[in-house]
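Here the structure comes first, spelled out in structure tokens, and everything after it is commentary.
Just one protein chain is left out here, and the rest sit where they should.
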Amino acid sequence: MYEHDVIVVGAGGAGLRAAIAAQEEGADVAIVSKLHPVRSHTGAAEGGINAALREGDSWEDHAYDTMKGSDYLGDAPAIETLCQDSPKETIQLEHWGMAFSRDDDGRVSQRPFGGLSFPRTTYAGAETGHQLLHTMYEQLVKRGIKVYDEWYVLNLAVSDEEVPEERSCHGIVAYDIQSGEVSGFRARNGVILATGGPGQVFDHTTNAVANTGDGVAMAYRAGVPMEDMEFIQFHPTTLPSTGVLITEGVRGEGGILYNENGERLMFEYGYANNAGELASRDVVSRAELTEINAGRGIEDEYVHLDMRHLGEERIIDRLENIVHLSEDFEGVDPLEEPMPVKPGQHYAMGGVETDENGETCITGLYAAGECACASVHGSNRLGGNALPELIVFGRRAGAHAAGKDLGTAEITTGKRGEWEAGEVDTPVAPGAVRSPDDSAVADGGERAADGGTMAATGDEVVTRAVDAENRRIDHLMTKEDGVQHAEIRSEVQKSMTRHVNVFREKEGLKQALVDLREARERYTDVYVNDPSRTYNTDLIQTIETRNILDLAEAITLGALARDEFRGAHWRKEHQERDDENWLKHTMLSWNEGSPELWYKPVILEGENKTYEPKIRSY
Amino acid sequence: MAERYSSFERGGRRWLWQRITAAFLVVVLAFHFFLLHFVNHADEVTFAASQARMETLTYFSLMILFLVTATFHGVNGVYNALVNQGLEGTKLSVVKWTLVVASAVLIIQGVRTALAWSGGIPL
Amino acid sequence: MSQSYNRGLVEDFGRWREFSAGMWAWIFHKFTGWVLVGYLFTHIAVLSTALTTPQAYTDTIQMLEMQPIVRILEVGLLAVAVFHILNGLRLLLVDLGVGLEAQDKSFYASLVLTGAIVVASIPTFVAGAF
Partner (left out) sequence: MSTQVPETQETEESEAETETESVPVAQQRRQQRKADRRERVEERERERTEEEAASDENRYHLKVFRYDPEVEGKQEPRFDEFHVPYHKGMTVLDALMYARDHFDSSLTFRHSCRQAICGSDAMFVNGRQRLCCKTQLSDLEEPVRVEPLPHQEVVKDLVVDMEHFYDQMEAVEPFFQTNDLPDGELDEQRQTRENREKVKMSTRCIWCGACMSSCNIAAGDNEYLGPAAINKAYRFAMDEREGSDMKEHRLRILEQEHGVWRCQTQFSCTEVCPKDIPLTAHIQELKREAVKNNLKFW
């Protein structure tokens, strides 16, 4: 068993920042990540980091924009923390040497981004995430922070008191991908999840293959509620054949969207008469799909994004990367012709419920980054708000886990504050498949349900978790026949993309639940074909698929329950935002295998003011 | 980490000298070839002819310099090539000293020959 | 790491077909360099016959130069030297950061030029031996 004060799961922007912060507080910290840190998907972020750095801008404006962008489903304390800390954290990156683009006076450049009232998106070409990730990894090297790379975290070691709020997290169980060894990692102070997004739930996504939402699923099964899972952001400009993202920066710099008739669609059809192409992402995504559905799409599949008028010099200076992406992945030279684009899954607003210090309702368990939901983004994230989220909440979670006093959080976690029970009418029972044989082991859903009576020590909790995971892996490896994960995964992705996409309707969502149920049942028969213990990606992906299933189901359940149209969540039957009934977060608890739906209110009271829900128009 | 590698003389002097000698050699080698194959034909070489040339101080010193630079350049090149192939430790030092000795022998032998021609340093 | 597999030949020699200009240049330069050092040593050895008697020297040289094979080898030496010089110049330019984009072209140029110079010199080199 390995032992550290703080263990960070995941080495993207959030994980790296958390580890650095914990170390600065004097903790012995280690990162466990299934990818080498520089392979994390944070590297793919292109556009930039929102931070109110300049004269004429203020964190209050940033907060206002964020709240408005969230369609009033963000929690004010989280949003305000983000906007207050972001300038400092962004400059911290600069002090660590990050290669930001520069203005003539030598200061870092900022550009306009969708939904922002001030050009406050601080950027490094069209490769901001890459620069950020590498800059932080460099700090890690400098500090000599231990990284267990290519270790796949299988599960959390959480004690099992009856009520999740009483449980505590003592470590993790991880699998060394190179050697096939399963090991316990004891965390004396805390475990921080920073496992990134769940893009693989969908088949057309800007996310990496490794973005399978593992952290969210693990926390969920340990008893932490998932929050606002139905809010999935679809990015309006992804390349049709691969899902590779074309940054919003293109539109920020002046790129224009055209439909098949060469009409500037955002204005021509009144989707956003003021902001045009720079309207919020959900607005633009729907606009494009509406065009395509109305037969004005090109090849009935996509629209055109044109930036030729910006001139080669400006394009190369600020968006060079885009030229390469478009050429390599779509075979289109954007200096010569417009780029084909269509909406693709991009970001999950929801995730592991945390407060503004990154803490979940389980003692010693934290989450930060895309896998977490302190609720900064509410129902829709503004471009350029995820990277600051990584560094702001990454730092806070790291520091808090290492014992720094950050004050009491205003956001309550778990069912500690106000909450109400929810109900949703499902065609099939969601949740774990109860089967008489040992296939529940394959599921990984088993928890020794002794109600905490064993009052085990931290070490025992970890050891027990290791045993459970060993059983699961042995089961998967010894099973000789059955279904392979790839089939299940691709069915789930297809169904999700078909039914739980930009446009959602009741029957489709129900169908998705039926499909998911079937997939879950098939999963109990899953087996791993590759018998090797060395670098067995077959096994890893089989386990990931289980996580994808949980997340897909949560997303669909939330989408079915929420019968209103808010932010990224569009419902055919409900074309209005319903503040009366739905100014609340969708919460989903695993509850020993059957998802329990409940709600908690949105916090709109900020430090100095209360945010009044307004019509969100651009 | 970095300390692991910092066992070496600084400055890449050998690298620089390799270039400097190369630049020098281009000229001299071309001259040498030209003189001994085009101006004077190879089959006409005799002791006397060589002797005549060697007796001029300029030519004599040029040849000595030629010898030394070529030796350094060549031997250093060989040494580099071996390091590039990953030769290290004792084996490398053995090779290194062998090369140094061989160069010394070469230069001494060359100088002696030149002196035999010129009959002493042609002052 | 105990789990290693040495792909030895497959990867080292099986790859020569895929070598690019810069790699060939490196190989040729290395080869020619070694030939030149080899020659330098032989050369001095031959010349140092002058240390015994002047006549011995003249005899040795003339005997050698009479042999066609030696003349042919000399042409070979010329080729080697010329290539080494030309590519050496190319490398010097590269070290100065000049014309890096044309590095492959300059390598081909060295080859062609070497060929031309050698062909042009053959008459002078073999004169009197055949």
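Here the chain labels run A, B and C in written order, and each chain numbers its own residues starting at 1.
To be clear about the criterion, contacts are C-beta pairs under 8 Å (C-beta built on N, C-alpha and C of every residue); 3 or more make two chains touch, one makes a residue touch a chain.
Keep in mind it's a predicted model, so treat the numbers as computed, not measured.
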Missing chain: touched chains present in the view: A, B, C
Sole residue of A:A22, A:I49, A:A210 or A:M496 that reaches the chain not shown, by the stated touch rule: A:A210
Residue touching the undisplayed chain, where the options are A:G56, A:G106, A:G270 or A:G407: A:G106
Contact with the hidden chain (one of A:N293, A:T534 or A:S617): A:T534
Contact set of chain B toward the excluded chain (per top definition): 1-2, 4-16, 80, 83-86, 88
In chain A, positions touching the absent partner: 35-36, 38-41, 43-44, 53, 87-88, 91-92, 94-97, 99-108, 125, 127, 130-131, 134-135, 138-139, 141-142, 178, 208-210, 241-245, 324-325, 328-331, 477-478, 480-481, 484-486, 490, 528-538
Residues in chain C touching the chain absent from view: 1-8, 11-12, 15, 17-23, 25-26, 91, 94-97, 100, 103-104
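Here, only the chains that are shown with their structure count from here on.
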Geometric centre distance via CA averages, chain C-chain B, whole Å: 16
Partner chain B, residues of chain C touching it in the complex: 30, 33-34, 36-37, 40-41, 44-45, 47-48, 50-51, 54-55, 57-58, 61-62, 65-66, 71, 74, 78, 81, 85, 88-89, 91-92, 95, 121, 124-125, 127-129
Chain B residues within the chain C interface of the complex: 19, 22-23, 25-26, 29-30, 33, 37-38, 41-48, 50-51, 67, 70-71, 74-75, 77-78, 81, 102, 106, 109-110, 112-113, 116-117
